[in-house]
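With one protein chain held back, the other chains of the complex are shown just where they sit.
Think of it as A, B and C in the order they're written, each chain with its own count starting at 1.
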Amino acid sequence: MGLEVRDLCVERGGVPVLMGVSFDLPPGKALILRGPNGAGKTTLLRTLAGLQPALSGAVTGGEDLIAYASHSDGLKAMLTVSENLAFWADVFGQRDVTTALHAFSLEPLRDRLAGTLSAGQKRRLGLARMLVTGRPVWMLDEPTVSLDKDAVRQFATVVAGHLASGGSALIATHIDLGLEAEVLDISPLRAQPDARAGASDEAFL
Amino acid sequence: MSLWEYANPVRFLALSSRVLPVFWGLAALCLVSGLIWGFFFTPNADKFESTVKIIYLHVPSAMMAINVWVMMLVASLIWLVRRHHVSALAAKAAAPVGVVMTLIALFTGAIWGQPMWGTWWAWDPRLTSFLILFLFYLGYIALWEAIEDPDTAADLTSVLCLVGSVFAVLSRYAVNFWNQGLHQGASLSLDKEENVADVYYFPLLVCIAGFVFLFLALVLYRTGTEIRLRRTRALQAREVRA
Amino acid sequence: MKALLIRDLTLAFRAGGGFGLGLAFFLIVTVLVPFGVGPHSALLSQIAPGILWLGALLACLLSLDRLLALDWEDGTLDLLATSPLPLEAALSVKALAHWLTTGLPLVLAAPVLGILLALPAPGFFWLVVSLALGTPALSVIGTFGAALTVGVKRGGLLMSLLVLPLYVPTLIFGAEAARRGATGMDPATPLLMLAGITAGTIAIMPFASAAALRVNLR
């Protein structure tokens, strides 16, 4: 079981970006994606989350199990913190939001409108959303942006708890979360400019 | 060697550079001879007097206005199903030709309507349908222009073309229901009785052939242009990554 | 699905949600018409059904650019697309929310504005019926336009250009039904056509909208 990625090739704007991406993400494990800006971390995560098709390769064990968190949190400024969470909980067929509120110490803010939160608080709320999805495979794109030290530690604790309960996480980040996790550096997987991988633009080369 | 081989952009360019001169030549030949024949050597009609000569522009352009859209619909479907770039780019290349054909049909219709019906414009079902078709063309072109990523643009415009076709047909029926018009019946039909007299019929056929060849030449050439622009873009994208 | 509907309705009613803007626009357009064409009730009562239909259509159009653009900007659409909710269902629900916050108030306000335009007495009933039957189609078609242009910056004008031609059949049958009702003719045929268009668009357009949105999310 777990997520298996074999020889995946992803494209962006008709050009292959990464080739030959292979890794396993068994339950209880975390994998950290590293690579310079523009290397294709976001593209890889979006492909794995099913937002865009891969050029080739296979992803197994991820169907309806992936919860994805992009750069933006999908929060509505005119809904309160608990309303925002309750909405996403309901969409994913869950009920309980108190655990998620507690995990990111959002209880004192629960009745504040999300629009009045600071950037860090918003981010915490966005990450708390992962807890109400009830899905085992987390995919997080730069989750620690605008978090302070305490919040980063809090986040690491939440991820550790998620792993301990049999979940897994794929995290694109530059900072050290203090998690026991394998690291996948994607910079060597970067597609060559003249690579032929079936990307849309190649018909014109 | 199947027809789909020409869906490869490079092969398409090679083929089109060979047949383009032929199409340009046929277009010029048919248009010039048909229009001269029609303009100088056909008699005035009883009811229409000399305005009957407008038929050589009005009927072919009106036919093309619709046929170009149908061609775009087919090309869009091919792109959505088989994802051949040439198909999507051909649809993009055809749209402005369709706009000009629709404009000519509308203009010549208005100029013809003035002496015949005593008005430049009437909300006759056919005129109205063409006006709506014109709006569909404009929307389609505007969507192509607005979206940067070419594949996204191709997908979205194809979906728009499909949906637009359904609504264009619906509009046609709606407009018919809304106002029964002044327009005479079809000028060309398989039913001989309804047809225009032979003396107008043959030059008209030549003019229609001319419009068809002109359309083919324009679309082939414009598709080639789109392919070159796409290739330039693709090469530049690789340059940036190199 | 219920959660999405409730959320969209809540957002519409909260500050900045834009509820009532469409209604106000409808009111203003109707009030401006007599200034444009003159105050003679004979003329006004003749054009009232058409003006009211056109005003309702424009008011619907006006509120469409908020339908998906806000959810696009804050990333909600990305997250919704990866949720268990099918995109087709999500877009149908959003179209329903749009109708409830824009179309339905227009239907209810139309008779009041009918008085301003000297709508003949038998016309009120048919105006409301035709608007009630037709405005859902406006919302569903509009959702398609919004899905097509969601990735375009300042796509509001482009969306109008795309959506307005698609509104033609609905407008023709809707206004025709209202006009026939107002002049004492039998409005059954256009009403049936209108109902057919609405049913057809509700059944089919969500798939086209979802296809367009998926392309934009790539």
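Everything that follows uses one rule, which is that a contact is a pair of C-beta atoms (placed from the backbone, for glycine too) under 8 Å apart; a residue touches a chain by one contact, two chains touch by 3 or more.
Everything below uses one rule, namely that contacts and distances are computed from a predicted model.
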item	value
Hidden subunit of the complex - UniProt protein name among "Dihydroxyacetone kinase DhaK subunit", "Na(+)/H(+) antiporter subunit G", "Nickel ABC transporter permease" or "Heme exporter protein D"	"Heme exporter protein D"
Chains in view touching the one left out	B
Residue in contact with the excluded chain [from B:30, B:97, B:122 or B:153]	B:97
Option from B:112, B:200 or B:213 whose C-beta touches the chain left out	B:112
Contact set of chain B toward the excluded chain (per top definition)	35, 39-41, 44, 49-51, 53-54, 57-58, 61, 96-97, 100, 103-104, 107-108, 111-112, 114-115, 214, 218, 221-222, 224-226, 228-229, 231-232, 235-236, 239
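Here is the rule we use: only the chains that are shown with their structure count from here on.
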item	value
Topology of the chain contact graph, where touching chains are joined (line, ring, star, complete, other)	complete
Pair of chains joined by more contacts [C-beta pairs], B-C or A-B	B-C
Computed distance of Cα centres, chain C from chain A, in Å	37
Whole-Å separation of chain centres (CA-atom averages), chain A against chain B	48
Multi-partner residues of chain C (at least 2 other chains)	218
List of chain A residues in touch with chain C within their complex	49-53, 64, 66-76, 78-79, 83, 86-88, 90-93, 129, 133
Residues of chain A that touch chain B when the two form their complex	13-15, 191, 193-194, 200-205
Residue ranges of chain C in contact with chain A within the complex	2-4, 7, 10-11, 14-17, 71, 73-76, 78-85, 217-218
